[in-house]
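Yeah, one chain of the complex is gone here, protein chain that is, but the others are all in their spots.
Order of writing sets the labels: A and B. Residues in every chain begin at 1.
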Amino acid sequence: MTSLIIVSVLAVAVLYLGLFKYKTALLPVSVTGLLAAAAMAAMDWDLEKMYFSEMMLFDNYAVAFSILLILTTLLIFGLSRNYFEKISNNVAEYYALMLFALAGGVVMVSFHNLAMLFIGIEILSISLYVLAGIRRKDPASNEASLKYFLMGAFATGFLLFGTALIYGATGSFNLAAIASSGAFESALFRAGVLLMMVGLSFKVSVAPFHTWTPDVYEGSPGLIAMFMATVVKTAGFAAFLRLFLMAFAEASAFWAITVAILCILTLFAGNITAVFQDRFKRLLAWSSVSHAGYLLLAILAVGFSASSAVLVYTIAYSLASVAAFGIMILVSRARGNDHLDSFNGLARTNPFLAFTLTLAVCSLAGIPLTAGFFGKFYVFKVALAQGYTWLVVLAVINAMIGIYYYFKVIIAMYMKENANAVAIQLNPGFRLVLSIVVFLIFLFGIFPGLIANIL
Amino acid sequence: MTLWLIPALPYLGALILILAGSKLSKQMAGIIGCGSMGLSALWTGVTGIAFLSGGREPVRLQLWEWFDVAGWNPGVTLYFDSLSLVFTFVITFVGFLIHVYSTGYMARDEGFNRFFAYLNLFVGSMLMLVLADNLLLLYLGWEGVGLCSYLLIGFWYQDPANGAAARKAFIVTRIGDTAFAIGLFMLFQTLGTLNIGAILAEAGSALSGDGAASWPGGPAGATAIALLLVGGAVGKSAQIPLQTWLPDAMAGPTPVSALIHAATMVTAGVYLIARMHGIFELSPVSMQVVSLIGTITLLVAGCSALCQSDLKRVLAYSTISQIGYMFLALGLGAWSAAIFHFFTHAFFKALLFLGAGAIIESLHHEQNIFRMGGLRKELPVVFITFLIGSASLAALPLVTAGFFSKDQILWMAFAGEHGSLGLWIAASVGAFLTALYTFRMVFVTFWGETKTPVTHRPGKAMTIPLIILALFSLLAGFIEVPHNLGHITLFSSFLASVLPSPELITDSLLMEWMSQAAAALLTLGGIGLAYEYYVRNPQSLAGMKRNTGALQRFFHSGFGFDRLYDSLLIQPYTWLARVNRRDITDSLYTGLARFSIWLHRQSAQTQTGILRHYLLGAAIGALIILTISIFI
Partner (left out) sequence: MLLQSSASSYLPILIQGIMALAFVGITMVITHLVGPKRRTIDKLTPFESGISSVGNARSPFSIKYFLVAILFVLFDVEVIFMYPWAVNFRELGGKGMIEMFVFMGMLLLGFFYVIRKGALDWEK
């Protein structure tokens, strides 16, 4: 809870720092604040405290995901020096908005009441609508913002409708009360569950509600797309799983088949459409759709190993995405666009970047010795334990398709030449963040036990 | 317990050399390479002394658990007992000497730093292999060794022939590795664990019960597993039928050959069989197979070595043949005899290779023994040490280490419970061949007139390891002396806690004396014959050469195994590949790819960018979801 307060106050403080033109202090203050927030979150470990008349519950699940969200944001902030300055004058607002979004994310992973879930999602989403449109003069950015907003509003409608129906069926917003209400047979409850599933599917871009994802990622500034792919997706899935684990687990026989269908749809939509994308950012957007499919597998397997699997997966995915988006930003800034051809010859001009990106896409593809391998491994494992063998087979086929398009960028970097490529300059923040990411991907790829047994 | 330092140090050295290799000076790289090995050897010494002075209790050190899935939790766990100690000692100690030697040998090579990085990685992997507590980790080291041998054999990759040799080594050993992997799967299927201790305990209880019948997989299962493990061992240890890669592996720098032959690679198979002895004891058939493989190999390789003209190839075939002895011993159940022969072999074979390297280097990379000659006076240190090594290889009675270890095997072949007269005769013929080809090599190289001038002489970094290894080649045998000559059993009693000792069917002192005398006579006879033909009376050789030309060519080609495999496997394979250029099985996959492309086109249509299409799609999706639920 303290960490949530710190994040919120930090956001306001950053806003006011910008108002009084202390631009140089923005980043140090944000970083310090986030570190403090992460530390405070860690202090809540094993306390299992309820807040606000049982509206929020800071259990270990909430703490683990809060820390993940905060640290991912920290990594993104590490890349952001001189980034917003280039595209806008209102730098402080963007830090503040990202922090507000983070606060929303923390609420989403610690809710114990449907109202708090809604509030968390809205805090997160509304900040993002603005962030997507950061580049006010750029029509693509405006389009992204508007599309995201309209689709998001549409989704919120489903979510709220579902919430209302569940309240109607059970008479409570409280997750524990819903779980013990025994109203699982009523049509009202079932419709509510499905509508909430639709609403949440929008937020985590599960097919067929994913259509906004590539357009919004493409139009948004790279760093914001990175934020969406990592923090927002992690928070969304943590909320999805938390809701279905704590409130609807007993009714899983009824919604599991729907989740399985969504999972297949998402896997195929994401992977198949990604295959021939020639822009790296759009490719990453589609890949983020496909990763939502893998994560749905874990939701199918209700039980505590599911949260562990989702945690491992989101850690691996966030790390790899930070590296992939970060290098995409560098390359598109230096070479004019994020077309896959822009990556040609990167191995010669910037071996470190090429290596990092290779590692990142290997992790996304799930190649062993990277964190991503164990992400997929644990997700498949929990799905198999629940008897979804056919689903895992399909997922593995999709993972193989994934390798095809992920390796396109590696081929571009290592096997294609670009005669007039010059080395890309890295600022220290980038160097530090990418080094940390490389280290962690290897660390978790070799010692998955470090993160697999947290929850 | 700081056991983990032993493999960690070479790995650390390799890591530093790989990451910072291009920035380090050769001197620095040499210090890191040798230093890490030296520390590792030192630490092995310290650990070994602690082990010996302590209760000799095996040590198990769990470093971390790799992952934990469905009750299967392979850990990165090290296991240290007397068998591991012997191997670790040889690997680190001989490895260290080879490292030191390499600083001299490779001093003018451009890839100096890369060389040491590979070398360290090689030794680190081998240490991992012998210290592994479970077969999965052992397999990791096993494959690491395979990879490093590939990298090092093809070290001078600018020459395509070296690349081909490296690929051959990699592919041929891979055949064995595949068998090994299948064996591991079967073991896991049968027992649900790959922990060596657990497997041996299971095998032991089966053995003390009603034999293989009480093994969970039945006698057939035990035999299948044992034979698959033999497959892996045969590949790595270059035994028939997978021995063909080793002579070609001479393409690598000579210290690499020394390392491969003495310490790190080919002995892995011996280690594997010795380590898994429990499984083999369950399956007499597999034991017979092992001893048969060993016997055939030692004879075939011995004959082949007789006809080689390349100094390193002679040594390569001699290694194959000596490993054949070890396999013979393993097949006889004379576990500690096999390990003892490995122990002494490591010293004299490293010595011979390093000596050969010094000769080749001095003669400006001349490897043909018939263009050498008269080096006795030119390179005195190399000559004396090489002579000692050769004497040990030929098992010169009483003074060399090789004699004591080989004698034990011969005696076991005769008097062991699985032994037979046939095996003893074959092994004795092998001993004769060994003496013959070894001293043929020595006499041709060091006697006679000088044919190639010596361009420069080896430095201290190269001669000191030679001297140390020469001392060991003489003295290492005295820790285990047959009981009619003094009865010292330091080595076998040291290993007794790990490896059972075989029962003798005859322990007649007379027979033992006879066997030893026969072996000694054969050795001396071989040396004498070599002296006769290559020093005293070389003209008589010319006539024989004419008469037995075909046989010699057959021997020279290593019994034509390469040609056999070429016509039996490679030709049909390439023919099949040519015929099947438009791959039939592939059409399934191209079909799948076409389908994916078609599907992609369809799904790409959804990216219209028009918001109302998106919303429509979502609404239809929601509708379908709600409709589905009606039917559940």
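Criterion: a residue touches a chain if its C-beta (ideal position, glycine included) is under 8 Å from a C-beta of that chain, and two chains touch if they have at least 3 such contacts.
What you see is a predicted model, and the numbers here were worked out from it, not measured in a lab.
The chain not shown here makes contact, within the complete complex, with A.
Within the set A:L19, A:A153 or A:V422, the residue that contacts the chain not displayed is A:L19.
Only one of A:A115, A:L188 or A:I436 touches the chain withheld from this view, namely A:L188.
Those residues of chain A that touch the chain absent from the view are 12, 15-16, 19, 168-169, 171, 186-188.
Here is the rule we use: only the chains that are shown with their structure count from here on.
Inter-chain centre distance (chain A to chain B, centres taken as mean C-alpha positions): 49 Å.
Chain contact summary for the complex, chain A toward chain B: residues 146-147, 150-151, 154-155, 158, 190-191, 194-195, 197-198, 202, 207-209, 211-212, 214-215, 254-255, 257-258, 261-262, 268-269, 272-273, 275-276, 374, 377, 381, 385, 401, 447-449, 452-453.
Taken together, the chain B residues at the contact with chain A in this complex read 64-70, 596-597, 599-600, 603-604, 606-607, 609, 611, 613-615, 617-618, 620-622, 625-626, 628-629, 632.
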